[in-house]
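Here the complex is missing a single protein chain, while all its other protein chains stay put.
This part shows chain A:
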Amino acid sequence: MAKESDVSLFNDVLEPFRRVINTEPPKDRLSMSAKFNFTESNNTSPKSDLSNLVNLGKRKPSFGGDVETPGKRLRTDSTSSVPPSPWEAKRLKIDLIGAKAQIAKLEARINHQHAIRKEMQILFEEEKASLVEQHKRDERMVSDMEDRLQLIRKREQDLREEFSESMKEFKDTKFKWEKEKMELQKQNSELKDQLLQANVSCKDQISEMQKDMNELLAALEDAQEESELLRGEVEKLKAKADQCTALKSQLEKQSFELQQVSSKLKEIEYERDSYKDWQIQTKTAQKRLVNMAELEKEVARLRANERTLRDAICNKLLLEEQVHILTGKVEALQPVQQELHEAKVKIASLEANLEEWRSAARGHGVESARALSSALENALSGQLTAVETSTQAESQLAQINEELATVKFERDKATAKLNDLQTVRKNQESLIHRLQKRLLIVTRERDSYRQQLDSYEKELTMTLSGDTGAGSAALLSARVEQLEKSLQGYRDLLASHDQDGQAKALENARAEASKYREEAEAAKREVSKLRAQRDQLHAHLDKLAAPTKVLHLADNPAAAASKQMQVDLESAQEEIKKLKAALREGGSRACPEEIQELKQKLENSRIKLQRMKEEFTASAQEYRDVCYMLLGYKIDRTVHKNYRITNMYAESSDEYLTFTLCDDGIEMVHTDYSASLGDLVEVHLHQHRSIPLFLSALTMELFTRTTMQQEVQEC
């Protein structure tokens, strides 16, 4: 459109030139072609126009050629066509000039557009570059941030893992320590048990020994009784000895008689000498006999000596054996002691450990293990409660968020309402505006009317100046005035009415807005109330769980458990019945086999004990007999650490010695019999300091005494 108007304008401007400038035929053709070309281009739509323009810009180098081609065509055409009239030529020339001018203009314009375009392109490219750069930077930043995020996540993961690992480690170590503790306690208890066992075994041994002792004492008493018997025998023997002495006295009497006979023989004189010789001979023989007795006594003494020596050797062997046994015992007890020491050390270390634990616990303000566990428990429970509270808080937060969302929704509604109200108000305001406009129009109209009126008046005055006169004019002016007044009144009315209306509308709108707001508030409250109610009802509904049916597996653990319970109950009742029946029958039938077995065991153990006792008494007796037979002394234990020794060759039961076992050996106690052995005591005990020697010497002496008596008796 603009192009067309341009062209028309151009034509208008160029109109005067047409008359002046003469035209030439070839140029006409050119101009025709140009015009033709131009009109052609003008026929296209503005859009294509623009593209054409761009095309033109692009085809700039070949523009001249393009322009020429139609010309050439035309030239070829012109050969056949009629030459144009001068007016036409002129006109064509003018057109050509116009077209050229337009072309120039358009070219300038195109160039300008090109320049603008280039500038714009440059600008855009710059902007694009900057934007690309920005984009790259952003991308880089994003990737960096992502990397960083990744790193942080990784770190977080690592830390979590570390935390879990450390927790696990802590648990493991705790568990281990507890295990160790338990083990050590167990060991401790075991050691205690061992100690107790050792004590018990010691006590058992002691009691066994005491029992042995008692049995030995009993055996001793038996032996004493035996010795009584033997003493009786000794008495008999003594009686025999007395008989022997009587025999001796008889012998003396006989010798006396013999002397009497010899004196009788002296009296017989000649037989006297021979008898004297015989007497001397008998005397020497007697002397020799006396010597023989002494020699025999000496032999006996030496034998006794030998016996005492043998006795000493035997004693020594016995002692050595005892020592061996004791060393064995000591060796056996040493590891126990070692163990005891080790246990003590362990206990000490354990106590130190325990103390460490306790101090660690005290460091945390805890006094006892229970308190520690309770503290741990407290901490755990605290954590748990914290977790719970946090979850509650989260749920509350969610609830609050929901509420917030609903409130926001309400607020949005209210704001929408408010917007509506505002639009209403705006509408009303626009209405007011329109009314004001109308008022303005009305006033203008009035003014125009007034002008018209004035003009009419003028006309009237002009027309009526001649004939009618001023009367009608005055009437008219009065009328006009009246009209004006009424108009004024109307205007006032309109103004007042408008103002009131506006104010009212505004007020109304405000009131409505506030009302709506209140309504919105109320609605909100109601919504929250209803929501709470709904939640309650939901919960109620869930509780009621109306349209569901409840299913369960037929063989569930509860059923199995109840069945088992039933079975147990039945079996228990059955057993009760059985037991009751058994009780009614006679009670002790409960477990006869077991009782029998136990009885048998008891009997067996009794028999065993009996046999062992017998064995022991027999062996003790044997031992004592062997001692007596080998060493010649019967040893009786009278009281604690007191021993009474009676020699095999003692003449009476009063002849005994008493020894006491002291800390530093054995000591002889003063008795009546010992007082009678003064020289032996002096020699062997005070000088040689050997009890076995003394005892042997005593044996020897007693033996020689008895044997001598026997010899005497034999004699």
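Everything that follows uses one rule, which is that contacts are C-beta pairs under 8 Å (C-beta built on N, C-alpha and C of every residue); 3 or more make two chains touch, one makes a residue touch a chain; residues count from 1.
Everything that follows uses one rule, which is that contacts and distances are computed from a predicted model.
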**Asked** Of the options "HORMA domain-containing protein", "Geranylgeranyl transferase type-2 subunit beta", "small monomeric GTPase" or "Ras-related protein Rab-30", which is the UniProt protein name for the chain that has been left out of view?
**Response** "HORMA domain-containing protein"
**Request:** Just name the one of A:Asn291, A:Ser562 or A:Gln687 that touches the chain not displayed here.
**Result:** A:Ser562
**Prompt:** Looking at A:Ala554, A:Ala581, A:Cys662 or A:Ala675, which residue reaches the missing chain?
**Reply:** A:Ala554
**Request:** Have a look at A:Ser381, A:Gln573, A:Gln610 or A:Thr660 and name the one touching the chain we're not showing.
**Result:** A:Ser381
**Request:** For chain A, enumerate the residues touching the unshown chain of the complex.
**Result:** 164, 381, 384-385, 387-388, 391, 395, 542, 545, 547-562, 565
